[in-house]
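Structure provided below as structure tokens; questions to follow.
Missing here: one protein chain of the complex. Every other protein chain is in place.
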Amino acid sequence: MVQLFDFEKPIEQLVQKISELQKFSADKEIDLSQEVAVLEKKVAFLKKEIYGNLEPWQKAQIARHPERPNFYDYIPFLFEDFIELKGDRLFADDRSIAGGIALFHGIPVTVIAQVKGKGTKENIKRNFGMPHPEGYHKAIRLMDQAEKFGRPILTFIDTPGAACDLAAEERGQGEAIARCLQAMSGYSVPVISTIIGEGGSGGALALGVGNAVLMLENSFYSVIAPESCASILWKDTTKAKEAAAALKFTAQDLQRLGVADEIVREPLGGAHKDLRQTADELSQVISKYLVRLRSEKPEVLKEKRYQKLRAIGVYQENSKKTLGISEKDLTK
Amino acid sequence: MVQLFDFEKPIEQLVQKISELQKFSADKEIDLSQEVAVLEKKVAFLKKEIYGNLEPWQKAQIARHPERPNFYDYIPFLFEDFIELKGDRLFADDRSIAGGIALFHGIPVTVIAQVKGKGTKENIKRNFGMPHPEGYHKAIRLMDQAEKFGRPILTFIDTPGAACDLAAEERGQGEAIARCLQAMSGYSVPVISTIIGEGGSGGALALGVGNAVLMLENSFYSVIAPESCASILWKDTTKAKEAAAALKFTAQDLQRLGVADEIVREPLGGAHKDLRQTADELSQVISKYLVRLRSEKPEVLKEKRYQKLRAIGVYQENSKKTLGISEKDLTK
Amino acid sequence: MFKDIFRKKKYVTIQSAPMQKLGPSDASPKEPTTSKKELPDGLWAKCPKCGEVLFNKNLEENARVCTKCEHHFRISARGRLALLADENSFEEWDAELVSLDPLEFPGYQGKLMEAMEKSGTTEAVLTGQALLDGIPVVLVFNEADFMMGSMGSVVGEKITRAIEKAIDLRLPVVIFSTSGGARMQEGILSLYQMAKTSAALGRLAENHLLYISVLTDPTFGGVTASYASLGDIAIAEPNALIGFTGPRVIKQTMRQELPAGAQTAEFNQEHGLIDLIVGRAQMRSVLARLLRYHQEGAQYGATV
Partner (left out) sequence: MFKDIFRKKKYVTIQSAPMQKLGPSDASPKEPTTSKKELPDGLWAKCPKCGEVLFNKNLEENARVCTKCEHHFRISARGRLALLADENSFEEWDAELVSLDPLEFPGYQGKLMEAMEKSGTTEAVLTGQALLDGIPVVLVFNEADFMMGSMGSVVGEKITRAIEKAIDLRLPVVIFSTSGGARMQEGILSLYQMAKTSAALGRLAENHLLYISVLTDPTFGGVTASYASLGDIAIAEPNALIGFTGPRVIKQTMRQELPAGAQTAEFNQEHGLIDLIVGRAQMRSVLARLLRYHQEGAQYGATV
């Protein structure tokens, strides 16, 4: 059974009550349809109430849900064909990043995606979605080919962050990410980056330098994991909820801050409640941006991507101006 | 004392005889200057006779002489300044290939060189001059920078061959060499490759795609080590001498076959007999080619390097022609 | 002396037909993928992997893949061609190029003659242009039966010309490599064919044309260290042995025993060196999809 979060339990309890009532009604042959109808309305209301007002920490939990669809789950719904291409040609094939050529709405595209595993065994194989330098090197290799052959690039982000172990340090994790950022910033083909789950820090950003940055409704994208942030700020990892709110990492926050271009709707309760519906929404939004970007000239795409990055940041330039910090300042 | 080869011993014996004679003459106060003069003439004659007619196998022995100058020995004589730059930015710094920026006759150049060690300890550190993939990756990185900044590239070849162990296989030795070949073939800056000692197979060739290929007089450059060739051909590694002759790998052979552009003279007996003299010759020849190449346009340099490679090879195209194999055919 | 051979064989465009004889490449398979043959020539072959005795006829019909365990037997250049190219679409190039003996290397002329007889071809590579599922492509195949596909002047020259022609025609290139490496008997000339073919592929890349390298059993030495490793996409046949230095030389030189499975296609993929492992039965369709997605007009670049 699908794992439930505490905040979902009132809904589940009501749903159970309805099924009990229906069973009782059937067993005893008493008509309770009116009572059931009332309760079902209440469920619908509760769902909207709860899922429509999720706090950042709750969204993070949904984004990390063990059954949240990963990149491989979306493939059959997003692409007519997908040919996975492996390896960095230097050291290894990193299974926390998948890459290849796909046919998207009839157009050949290069796809790069972070992949968490389902279950312990696959998670170990995929290092829980945390790429090593070879993963980023593979991404650069395949994206360079997309540029060479004029193919648009779609990236899908879903990682707690880049691998943080001795092996990653030895093989230059920092430089691998930096090279990825630099490479992506220089392409003349359309680049669309979508955060489909967890967007963890530099490890996520490495695939996030898109002309368009899209976010699934319950994904999050953060400079630091809320637990780590709480640990640094309050020496207390249990305050992750407060940190999650402070970090402003939801899709809505990121749209407001000029990073995310569009939010892709998920079914109530999250993508795992209805994979096909989520994939269809995702497919439509990506397609919309792809059509738009493909109409631009290569040099314009590159320049606009640069200007998009260039505009991210909030600061005060004229020291004579009062330093009131308000919503207005976000317009720079 | 410098190690002597069997073929050098007649000279050494005569030299010893002279010094005995001189000692005797001094002790006994007898004038033997005439006899000494005769013997010294004979030494000079013998040196010319022996060193002037070295067989391929003897040259290979000189090229592999443990005291043969390596790249580091030449640095103070060739360059006004040398700044060594390390690492492939991916995995490791391979000490069997040194690279950096040098000032050569006042001109900044990028230098890439294979380096054998002197003595066991240094040889282990430098893997006996046999590069791993990271060595070739470093070379490509530094040569790419030379291209970026418009600096000529000087390579110095001295290796028994690329590393041939499991680690090399795991990290893609073949692809590393191939990428090096392809990179070098595409540069628009002047590239001068000099074989200063042993030019062993693909591991040597990886740095050998020059506009000009120079060879020290006693260096050799071969598709396979003579020992391995003998082992394959005659199942007998002691027949290396015969294999050495069959492989046509001396500087003279390579000039005839259209690979080497010029032979750099060594002192009689080999470079190790006089480092400074060898370095001076080397410096002059490289400088001559560098001046010539720097006067060419970038696109011409690239095209001419391609055409140089393009012309290497001997084959029969028109099947109606008789298949007599002779010196003439080498002109294609 | 060579004359007769050239008169006997007239290499003109040959028809490719799926059912034509694909051998005899593996009639005498080499170690280490296959053991010495124990069966009389022609009729049967024993699978070196599962031990099954197979009718050669059945083996041919199955693209020389064991019907029991899917072991991939070696296959001739023309056998591969027949499996891939659309019927009557192949136009062979440069068949008239033959090797000389520029170093007067002991025994080389005899070896060339033997190789011609054994392989029924004039050199260790077959090049030309064809349609693959309707898509025009330049195809190159090493011929294992010709001195174990080794690269001398002719192999280097034919491959280089094929690549240059692909640039002229703006076509993608697919090279199937099967080779022990550079051909010792042509010395430094063989060595520099590595640089020559790599340089030509560099030009192909500058022209934004696709190069798919298919590495088959065995690919080693100077071929691994040149054209075989420069593919935009690197495909290997299952279980093919691929490496720079052969296991015997590693053992002799370094006194290092390779672990089981080292240098297989799967090992190479694990180490990031191979994009795809594709069985012979799927090869044509995978190549067709890849070629199609790289056709001009399919991409962004051509639409603006």
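Letters A, B and C mark the chains as written, and numbering starts fresh at 1 in each.
The rule we apply is simple: a residue touches a chain if its C-beta (ideal position, glycine included) is under 8 Å from a C-beta of that chain, and two chains touch if they have at least 3 such contacts.
Please read these numbers as outputs of a predicted model, since none were measured by experiment.
Chemist: Quick one: which shown chains sit in contact with the chain that's not drawn?
Modeler: Contacts of the omitted chain with visible chains: A, B.
Chemist: In the full complex, which of A:V43, A:L216 or A:L254 touches the chain missing from this view?
Modeler: Selected residue, touching the omitted chain: A:L254.
Chemist: Looking at the full complex, which residue from A:I75, A:V209 or A:A271 touches the chain that isn't shown here?
Modeler: A:V209
Chemist: Which residue from B:D73, B:D88, B:E217 or B:E266 sits in contact with the chain not drawn here?
Modeler: Checking each option in B:D73, B:D88, B:E217 or B:E266, the one touching the absent chain turns out to be B:D88.
Chemist: Give the residue, chosen from A:L39, A:A246 or A:L268, that touches the chain omitted from the document.
Modeler: From the options A:L39, A:A246 or A:L268, the contact with the absent chain belongs to A:A246.
Chemist: Looking at B:Q145, B:T237 or B:Q252, which makes contact with the chain not pictured?
Modeler: Of the listed residues, the one touching the omitted chain is B:Q145.
Chemist: Sort through B:D73, B:E134, B:E175 or B:E281 and give me the one touching the missing partner chain.
Modeler: B:E134
Chemist: Name every residue on subunit B in touch with the hidden partner chain.
Modeler: Against the missing chain, subunit B presents residues 81, 83-94, 101, 103, 107-108, 134, 138, 145, 148-152, 189-190, 294-298.
Chemist: Since one chain isn't shown, list which residues of subunit A touch it in the complete complex.
Modeler: Looking at subunit A, the ones touching the missing chain are residues 162, 164-166, 168-175, 177-179, 181-182, 184-186, 201-202, 205-206, 208-209, 221-224, 228-229, 232-233, 246-249, 253-254, 257, 259, 305-306, 309-310, 312-319, 323, 325, 329-330.
As a convention for this text, only the chains that are shown with their structure count from here on.
Chemist: What kind of graph do the touching chains make: line, ring, star, complete, other?
Modeler: Graph shape, chains as nodes and touching pairs as edges: complete.
Chemist: Among all chains, which one's averaged Cα position is nearest the averaged Cα position of every protein chain shown?
Modeler: It is chain C that sits nearest the middle.
Chemist: Let me have the rounded angstrom distance from the C-alpha centre of subunit A over to the C-alpha centre of subunit C, please.
Modeler: Distance between chain centres: 44 Å.
Chemist: Quick check: how many Å separate the C-alpha centres of subunit A and subunit B?
Modeler: 55
Chemist: Find the geometric centre of each of subunit B and subunit C from their Cα atoms only, then give the gap between the two centres in Å, rounded to an integer.
Modeler: Comparing mean C-alpha positions, subunit C is 33 Å from subunit B.
Chemist: Show the residues in subunit A shared as contacts by 2 or more other chains, in ascending order.
Modeler: Only 89-91 qualify.
Chemist: I need the residues of subunit C touching at least two other chains; which ones are they?
Modeler: Counting only residues that touch two or more other chains, subunit C contributes 205, 271-273.
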